[in-house]
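I have a structure I would like to understand better, so I am pasting it below and will then ask my questions one at a time.
The other protein chains are all here in position, but one chain of the complex has been omitted.
Moving on to chain A:
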Amino acid sequence: MEENSPYYKELIRRYRDSKATEEELEVFFHLLSEGTINQELEDVMNEDMPGEERTVHRIPFYKLTAVRVAAAVLLILATAGGYWLSKKRRESPLLSDNKPLIKHDLPPGGNKAILELADGSSIVLDSASNGTLSRQGATEISKKDGMLAYNQAGKKQGEILFNTIKTPRGGQYQLKLADGTKVWLNAASSLRFPAAFSGNVRKVELTGEAYFEVAKNAKMPFIVQEGGMSVQVLGTHFNVNGYDDEDAVRTTLLEGSVKVSKGGASVMLKPGEQTSVSHTSQLSQPIPVQTDEVMAWKNGLFYFNGENIAVIMRQLARWYDFDVTYEKPVKEKFYVKINRNTNVSNVFKILETTGGAHFKIEGKKITVMP
């Protein structure tokens, strides 16, 4: 191997990842024009390619690159929609020895939730039939498929009646509040809200994760409270993720503007930005994030862009409702997009194609191995 190969590859990868400085770009094109780095360029490009075409002597190489392979495949999976990855080819060395050990597979979550009314009674939403469910004061509550709608009839200023909707692990639900605000509630989450809004603010309390499309009302700011933090908006789209087992409450803005406050401090977010507040610390400065990654859950996807296994397993556990144990630490980072509407074994199959992790499924007990 050419002595400078490692430098060449570093340069090519930095070019590929758009990290190269102007000077590096110049050197890159210069070397390319001299024909110096053809082999290295081919090698680096192979890192992005599926594993099948590799011959046996190159196997160690794709161990390093399988992550990107999986990413490429999954992007196709996501776009190809109806076509299933399903039957893997027998001859594929990557897949033949990478089957999750399955005793009892777990189906994906679905539209499941429990609604608690102001009088303490509760309605199981997945079994309730479509149509009008109940009344809370002047508000009629109706259900259609996976969505609950509150329709405020008059402007009666009676007592404020609070309702709470709770999704279990493996559940999600959509809800339209009395002011027209739409809320998508992710698994293992809850939202406490008034059946009708009155006064100068619209205040709701969240645990877990939800995405809000707040109906505009400049006179009545909408406030989401979660774990001592509050998000104040007039009318906008944003996501709040504050599960207890995550290290921080993260607010991500998609449209409009929001003010996130904790204690005396507050920050304003611009679209595409995220701020986080950990249980012990102050609000972070806004950072730009990939919103399609944050919003994947609402769009029926898992989207892991360089996540470690612990982050991934926490998300999966909420959707498939399982407990996880780690046999040994897994170092691999994962770059995948997976449809949420599939059995857990399919998700693990895809994660296993990276070669960096293996899974054993025994009912609700999942074991992770390197």
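Note that a contact is a pair of C-beta atoms (placed from the backbone, for glycine too) under 8 Å apart; a residue touches a chain by one contact, two chains touch by 3 or more; residues count from 1.
Methods note: contacts and distances are computed from a predicted model.
UniProt lists the omitted chain of the complex under the protein name "HTH luxR-type domain-containing protein" (options: "ABC transporter ATP-binding protein", "Nitrate reductase", "Sigma-70 family RNA polymerase sigma factor" or "HTH luxR-type domain-containing protein"). Interface note: of A:V27, A:M295 or A:V324, the residue touching the hidden chain in the full complex is A:V27.
In the full complex, chain A touches the hidden chain at residues 4, 7, 10-11, 15-27, 29-33, 35, 38, 41-42, 45-46, 48-53, 69, 72-73, 75-76, 79-80, 83-89, 92, 94-95, 288, 353.
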